[in-house]
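If you scroll down you'll find the structure; I have some questions about it.
Just one protein chain is left out here, and the rest sit where they should.
After this line comes chain A, so read on.
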Amino acid sequence: MSMHDYRINNKNGLEFGIYTLGDHLMNPETGKKISAKQRLKEIIELAKLSDEAGLDFFSVGESHQEGFVTQAHTTVLSAISQVTKQIKLGSSATIISTSDPVRVYEDFATIDLISNNRVEIIAGRASRIGLFELLGYDVSDYEGLFEEKFALLNQINNEAYVTFEGQYRPKLHHAHVLPRSENPLPIWRAVGGTSASAIKAARHGVPMHLAMLGGPVSTFKSVIQTYRETLHQSGFDPTHYPVGTAGFFHVAKTTTQAQKEMYSYINEGMKRTNGQGFSKQAFAHGKDKHNVMNIGSVEEVIEKLLYQHDVFKHQRYIGQMDFGGVPFNQLMRNIDIIGEKILPKIRQYTRPKEEN
């Protein structure tokens, strides 16, 4: 596989996308929670607006715990594929451990065909484990399930007829998995921020999508460096494998205003989904240029994105701006600003020089 196979064109510069975990939480500013129906429609609408504004990527997460609404994320992506034209679509992330890779491939290959080859899979292990019981798996197989099923998913993606024998799924003998996408699907490994997980992605020769909620750029640089070094050591050419990063995003007139418009959502949202809020001090440090959190004035966020690209040399950044019950008008405003002010600058400065 090469960058081209992963549908990445370096000549276009850094790709910019939006991701949602599909959380469905109370707006802490109003104390109100919209219906599941409205939240789903707003996610689909957000994808449509992202497409119209020229963003490169939009992805939807799979989470089966309380406070989420996109458990059936492939169904949501399928709906999104029908209201968008250009934007690439994906999952953030698909929990491959608790699904049958055959069904996952069938779903994504189908969406890829109906969306004209626009869909990708980012596969993860799940940070919470309620879904193991819900879907009938044993959590003590947490690592084994992921590694075996992720490998099988990649095999199905590359071979139309699959013969497989493993521990967690019945055998496949020369099974024809259909429909086939016209080209292999880009399949990334979701990495939660640790080098250990990045090393696993590299050893298997798969691209890495790295979550970074906050912290120094230099810390994540070291994870990315480790990933590329391990690719090399494992016999893969690092220049063939894209790196994506994911983290909080919001812009406003000033950085203080942007922080004000985001803190309560992130803090309360994390309390509700994870039991611990987001430290105010850590959030305040987030505005520093050397911190990965892209929350600030338009100018400062552009500067941060360019700095991160300079350090990471990554191929894609995706921002999370809807976590914790953020009202839809705030999301629409962001999309407008991304399209009008951020994308032109990012593309101008991250495209290879001769292409400017």
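The definition used in the following text is that contacts are C-beta pairs under 8 Å (C-beta built on N, C-alpha and C of every residue); 3 or more make two chains touch, one makes a residue touch a chain; residues count from 1.
The definition used in the following text is that contacts and distances are computed from a predicted model.
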item: Complex member absent from the view - protein name from UniProt, among "Cell division inhibitor SulA", "FMN reductase", "Anti-sigma factor antagonist" or "Transport permease protein"; value: "FMN reductase"
item: Touching residue (missing chain; options A:117, A:183 or A:274); value: A:274
item: Contact residue for the chain not shown (choose from A:30, A:140 or A:167); value: A:140
item: From A:7, A:41 or A:128, residue that would touch the chain that is not displayed; value: A:128
item: Hidden partner chain, residues of chain A it touches; value: 127-130, 139-140, 142, 256, 259-260, 263, 274-276, 279-281, 283-284
